[in-house]
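Missing here: one protein chain of the complex. Every other protein chain is in place.
This part shows chain A:
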Amino acid sequence: MLGGDDKVREPYADYKGWLDNEDIKRLHRKSDDAEAFFRRTGITFNVYGEDDGDERLIPFDVIPRILSGNEWRKLSRGIEQRVKAINAFLYDIYHRQEILRAGRIPVDLIANNIAFLPQMIGVDPPGGIYTHIIGTDIVRTGPDEFYVLEDNARTPSGVSYMLENRETMLHMFPELFAKIGVQEVSSYPNKLRRSLAACAPPKCDGKPVVAVLTPGIHNSAYFEHSFLADQMGAELVEGHDLKIVDGRVAMCTTQGYTAIDVIYRRIDDDYLDPLNFLPNSMLGVPGILDVYRSGGITIANAPGTGIADDKALYSYMPEIVEFYTGQKPLLQNVPTWRCSEKDQLGYVLEHLEELVVKEVHGSGGYGMLVGPAASKKEVEDFRAKLIGNASNYIAQPTLALSSVPILAKQGLSPRHVDLRPFVLVSPDRIDITPGGLTRVAMTEGSLVVNSSQGGGTKDTWVLEE
């Protein structure tokens, strides 16, 4: 909210004017209302390994994070460039592999990568799209310094929170939205449906039937799965509702089996098809990959997209962007040390206390080390793990993440945030919803924003111009 000179930054000027006249008690009351609303609506998530009776709320903070239209334009141009490059990279890597032939990235990185699916080689996804939905994680370290932290090209989650956070804010502070022009986000579900339907497979005859594939009500993101299906007017299916009928993926309805054209799957590649991947998966559909290859269904995102957001590959993203777009990347990459390389590992081991070390295939903030926040023992334990399996890790500097105030018990207090804008890719267009999900580390000084680690969320405003 404040700039380096302690003056209110421009995008926040109107909001700050409103805030200065607000009673902090009223804000706290609104905050409690919001929590009750989230519980009543069932906007909760299950934490793995805890009693299933224990559903948690993701803490919601009532102070919005605000970006100017100008800041947003710059960001979205950078994201669009990156998303285009990712799709071009995926097409290439599953076809002619020009980027490998050109020697721009090492062959080993692909050949030995579990996220690379040989089953996808030579397959043309419907509409030519691999990543229908992307959630690019962005961090900010200065007025004009934005970094991409992760590309989340598999099954990014959190968009339901973006939508419900805005709904909640509109409900609680209608006067604010009358006063300040904020770009809307509520058309996301409609755009998602349109975007999915635009990639119907060759065998689709008529209006595309769209379904969301969920692992079921015990999955931590089940709320989001049912929310999106509901908002799109799509069926919400589980693996056991589906089987292959006449070369199509069909769902069991009250009137027999009906073919599905586009499936927005919220399960990982490994679980998608027990015939082609993990044989004991109960979540997927046996044979779905064969139907996919024969043009009977669109799977969004396509199988095998994980290779594009692999953390080891991440460090090559600037090369990838340049290779496919012919332009310099508009958004910066966080400097990354690949622990698989001996000299880089040496540096990482010497500077463990300063670095953030992540598993190449990890997510959700699990299995990572935040050097500056870790105890001596945690650092040493991690060092042993790192030496034992170096190629499984990358390291990055601890960035001075930007902060935004939250409503704490005593009043406003700064907390570090990141930003996950949501991108929809269609054959003819790329839609980036203005705003996204701002995740906030609720503990003072902490840099970990993941909801599984106690992080919260905020509504994110992009101002109209």
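Miscellaneous remarks
What we mean here is this: a residue touches a chain if its C-beta (ideal position, glycine included) is under 8 Å from a C-beta of that chain, and two chains touch if they have at least 3 such contacts; residues count from 1.
Just so we're on the same page, contacts and distances are computed from a predicted model.
The UniProt record for the undisplayed chain lists the protein name "Alpha-E domain-containing protein", from the options "Alpha-E domain-containing protein", "histidine kinase", "Glycine cleavage system H protein" or "ABC transporter permease". The residue from A:Ser226, A:Ser294, A:Gln344 or A:Ser391 that touches the chain not shown here is A:Ser226. Although one chain is not drawn, the whole complex shows that of A:Gln255, A:Asn280 or A:Gln410 it is A:Gln255 that touches it. Here the missing chain is touched by one residue of A:His28, A:Lys191, A:Lys243 or A:Arg383, and it is A:Lys243. Listed here are the chain A residues that touch the chain not shown: 39-42, 53, 216-217, 222, 226, 229-230, 235-238, 240-243, 251-256, 286.
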